[in-house]
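Here the complex is missing one protein chain, while the rest keep their positions.
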Amino acid sequence: MAFQETQSADVSSDTLLEIYRRAELVHQADAKFRSMIGGGELAIVYYSPRGQEVVSASMMAALNQDDYLVTIYRGIHDQLAKGIPIKDLWAEFAGKATGTCKGKGGPMHITHPETGVMVTTGIVGSGLPIANGLALASQLEKDGRVTVCCFGDGASNIGAFHEALNMAQIWKLPVIFLCQNNLYGEHTAMADSTGSETIAQRADSYGMKGVRVNGNNAAEMYAAAKTAVDRARAGEGPTLIEAMTFRFNGHILGDDSHYIPKDEMREAKAADPVPILRQSLLDLQVSEEALAEIQAGIAAKVEEAAKFALDSPYPDVSENLKDVLDVEIAA
Amino acid sequence: MAFQETQSADVSSDTLLEIYRRAELVHQADAKFRSMIGGGELAIVYYSPRGQEVVSASMMAALNQDDYLVTIYRGIHDQLAKGIPIKDLWAEFAGKATGTCKGKGGPMHITHPETGVMVTTGIVGSGLPIANGLALASQLEKDGRVTVCCFGDGASNIGAFHEALNMAQIWKLPVIFLCQNNLYGEHTAMADSTGSETIAQRADSYGMKGVRVNGNNAAEMYAAAKTAVDRARAGEGPTLIEAMTFRFNGHILGDDSHYIPKDEMREAKAADPVPILRQSLLDLQVSEEALAEIQAGIAAKVEEAAKFALDSPYPDVSENLKDVLDVEIAA
Amino acid sequence: MSTTTLQKEITFGQAYNMAMDEAMASDPSVILLGEDVADPQGGGVFKASLGLSKKYGTDRVRSTPIAEQAIMGAAIGASLVGYRPIAEIMLMNFITVAMDQVVNHAAKLRFMSGGQTTVPITIRTVTGAGRGFGGQHSDMLEAWFAHVPGMKVVAASNPADAKGLLLSCIEDDNPCLFIELTATYAMKGPAPEPGYRVPLGKAAIAREGSDVTIIAYSRAAMDAIQVADKLAEEGISVEVVDLRTIAPFDAETVLNSVAKTRRAIVAHEAVKEFGVGAEISSRIHEELFSDLRSPVLRVGSRYAPVPFSPVLEQDWMTTADKIEASVRQAISK
Partner (left out) sequence: MSTTTLQKEITFGQAYNMAMDEAMASDPSVILLGEDVADPQGGGVFKASLGLSKKYGTDRVRSTPIAEQAIMGAAIGASLVGYRPIAEIMLMNFITVAMDQVVNHAAKLRFMSGGQTTVPITIRTVTGAGRGFGGQHSDMLEAWFAHVPGMKVVAASNPADAKGLLLSCIEDDNPCLFIELTATYAMKGPAPEPGYRVPLGKAAIAREGSDVTIIAYSRAAMDAIQVADKLAEEGISVEVVDLRTIAPFDAETVLNSVAKTRRAIVAHEAVKEFGVGAEISSRIHEELFSDLRSPVLRVGSRYAPVPFSPVLEQDWMTTADKIEASVRQAISK
């Protein structure tokens, strides 16, 4: 059947370094968001991607800036790895006029077409049919773009997943369905909600290529991503990638993960993908200094973004009359 | 994988005769409906099951009267084979007060709990989640009942199919999903709308047992049905049966089947399941007289039902105030 | 009639076909997605897209699987990057499986993105009672979409408007829901000039009158015109306002008419309770309370699912007779 393990291909250290840059950016941004929320500087529902950084960093490193991304509420790892300006993102999380969406969308609805971040949805599964539409446009335009659609393991049980994968395959759309399998949907374990052993095997139901990879291994994840991107660009159609990963901070910030066996959590954290990737770079003779410099640069950017967000003004209430329709609504 | 061909088991000639009785009833009822519509005695949208009689007759012969059935607009083969009173069915098609639903539901919404006909829906795919609920009730009641849910090949591409099969499997519900694969959904060939080669293989996506059988072969179809019913009653969970068949009169009456290659239609009609089943009974030494007698008896019943429907009165308009809520609506 | 001379009359069905044809001819970004819409599948079950895939290719006119969420999502996604997709939802009751895509996404993405992305799609769907299609194939659900900020809801009462409104929907930069009726698909009316457009958001005065205004749309507007012509013979002067765009509706035209006649009736085929008529009636009372000679009345179908039996269906639905009766009631006060 279509399901297969990809071999961890050898990936250049430059690529791994690029992946690390993106993963570390997500890593530090997430830490800052959590401290600001904990400290009361931000009052938002926050879906931490901590633990899933390498999945996105590897996937997005295989894309061009003008490729499209559709993602979900748990999305800063995808958005930042795709290249969205961190200041605009932060300001949107803070509901400020300087945010990507003028504060009107908020954390769950980040959009930034310049970097290909087309849709962020809060409705489980609904990004997949929309991703098909972006890919359909690319197919018609012959612009060579690829659309990546991120979603979770739980989303693979909802109807939109089924309809979208079937349509993508029969139309051979240049789309990649990236299931970030962190083994839980809210408080329900995958095994309790999902009839199949893997998500990847569901590709068979559509005659689609499906692969399951260790998403926390940058080389393996990047290889799978690159293969899927190349196939899509070559007109060979969609791929379903099931990237195995884990989330360290529960569903939303404040979730105590009571439903996750202690050992499972401990083992997952022991296999934290970010330090592992950092170590692998050191093993590849990248110097401690070089990595420390990258981290310092990111730290500065993150601080600057956070300050920018806090210092920015709130939108004017007249915004409630704009962007509802093409013409402004009469007050 | 779960998908497998069932062997055409040897089925007793009594069972085959019982299947023939049901198939011939559907066969004659369908002919009469078409002649009445053609003759202007009935003005309805009609979805002929001609060609699919043996699928239903074999499936329902494996059930008890109190087992549940959920079916679709193309449903008289399922309903009649399940044992619904033909007079009540006919009167409902004619919109009469004596119909199963007092004329309020009509051909697309036949219900008759006494014979287990619980829901007939006109919305593609939506019967599957409801069938789960009936099966859930049986599981909780431990009443040993089985629910059969009939749908088409085209319905296997809609979201409700996916959600329902997954839930049925993780809850091990006593439900049988009977996909009557007549190779077309309205005017679209299965190959043009469906990513997988078979519907049965989609059972793998749920860890469910899936089988593809020649639904037009009574012995093979009955064996698959019986196996699935036994599994369900034994608490072994759901089965997806893909019964290969064909529809001879297009999607709705009047459809010229222009989208079906001439040869395909010719071959399908050459393999008309009803005469084949009749011949196989003769080969089993059932006498021509016995079969002719069965046919004559059915012909009388069908004529009687048609007459009953035409002679029955229309419902009183006060019915529009009843059954909307539990209490009557004030005029 | 020779193919070169223009038809004098066209059906609603032809109007839909001509509008899509003209739109696809003039704008390569217009595509059509729906079940059986391409010619190999018959050009749509109602034949609205007959010939279009032959002309524009099956890349632009695509038959889809039976998967309304996928159809709607594909239309939305393509519209975010420059396309103007037409999504055909065969019957309005089937849009219930795609409500998330329409309501949470199509209607909101412009606002939630702060105007960075837009969703210029047209959803074409067919519905309406009177044909014995029963409870799941006849509902008029326009009130739901009218209540959703960010969408336009449109329905025509004659073939010329049907063509002009559909073209305007396709060219509009907002998501539009365009409602067609099974019962009127084959009805004829005068053909419009090529390139004819009906602006969205503008109602039509279908009949001028001074005693009472009937505000209606779609089939109820056709009935209202009948009623107006009949009552004219009795010397009762009825003005008919055909909304054409149901939401956001043309309050100015409605209010000007009622300010003149000082009596109004709102009529539609949808169930009366919590229907479109309630919004229009409330608006009129809010703005013209002291001018009104009698309260605005509403005519809508009964509070029940659409029944199958023809006698029940007729009793259930809004008809010219019921509209006429409420006109007489209004002017009696």
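When the chains are written out, they are named A, B and C in that same order, and each has its own residue count from 1.
The rule is simple: contacts are C-beta pairs under 8 Å (C-beta built on N, C-alpha and C of every residue); 3 or more make two chains touch, one makes a residue touch a chain.
Since this is a predicted model, take the numbers as computed values, not measurements.
Enquirer: Name every shown chain in contact with the chain that has been left out of the document.
Expert: For the complete complex, the undisplayed chain touches A, B, C.
Enquirer: Based on the whole complex, identify which of C:103, C:204, C:228 or C:317 touches the chain you can't see.
Expert: Final answer for the missing-chain contact: C:103.
Enquirer: Please pick, from C:23, C:52, C:90 or C:247, the residue that touches the omitted chain in the full complex.
Expert: C:247
Enquirer: Of B:86, B:131, B:260 or B:309, which residue touches the hidden chain?
Expert: B:131
Enquirer: So that we can see where the missing chain sits, which residues of chain A does it touch?
Expert: 43-45, 95-96, 101, 103-109, 121-126, 154-155, 157-160, 185-188, 192-194, 258-259, 314-315, 317, 319-321, 324, 329
Enquirer: List the residues of chain B that touch the chain left out of this view.
Expert: Listed in rising order, the touching residues are 68, 70, 99-106, 109, 111-113, 118-119, 121, 123, 126, 128-137, 140, 147, 159-160, 163-164, 166-167, 170-171, 322-326.
Enquirer: Using the touch rule from the top, list residues of chain C that touch the missing partner.
Expert: Residues 69, 93-94, 96-97, 99-100, 103-104, 107-108, 111-112, 134-136, 139, 141, 143-144, 146-150, 247-248, 270-271, 273-279, 281-282, 285-286, 289, 292, 294-298, 302-305, 307-308 of chain C touch the chain absent from view.
Rule of thumb we're sticking to: only the chains that are shown with their structure count from here on.
Enquirer: Which one of the chains is farthest from chain C, going by Cα centres?
Expert: A
Enquirer: Could you grab the centroid distance between chain B and chain C? Build each centroid from C-alpha atoms only and quote it in angstrom.
Expert: Distance between chain centres: 36 Å.
Enquirer: How many Å are there between the centre of chain A and the centre of chain C, using C-alpha atoms for each centre?
Expert: Going by mean C-alpha positions, chain A sits 40 Å from chain C.
Enquirer: Residue numbers in chain C touching 2 or more other chains?
Expert: In chain C, residues 64-65, 67, 69, 97 touch at least two other chains, as defined above.
Enquirer: Mark out which residues of chain B touch at least two other chains, giving numbers and ranges.
Expert: 157-160, 192-194
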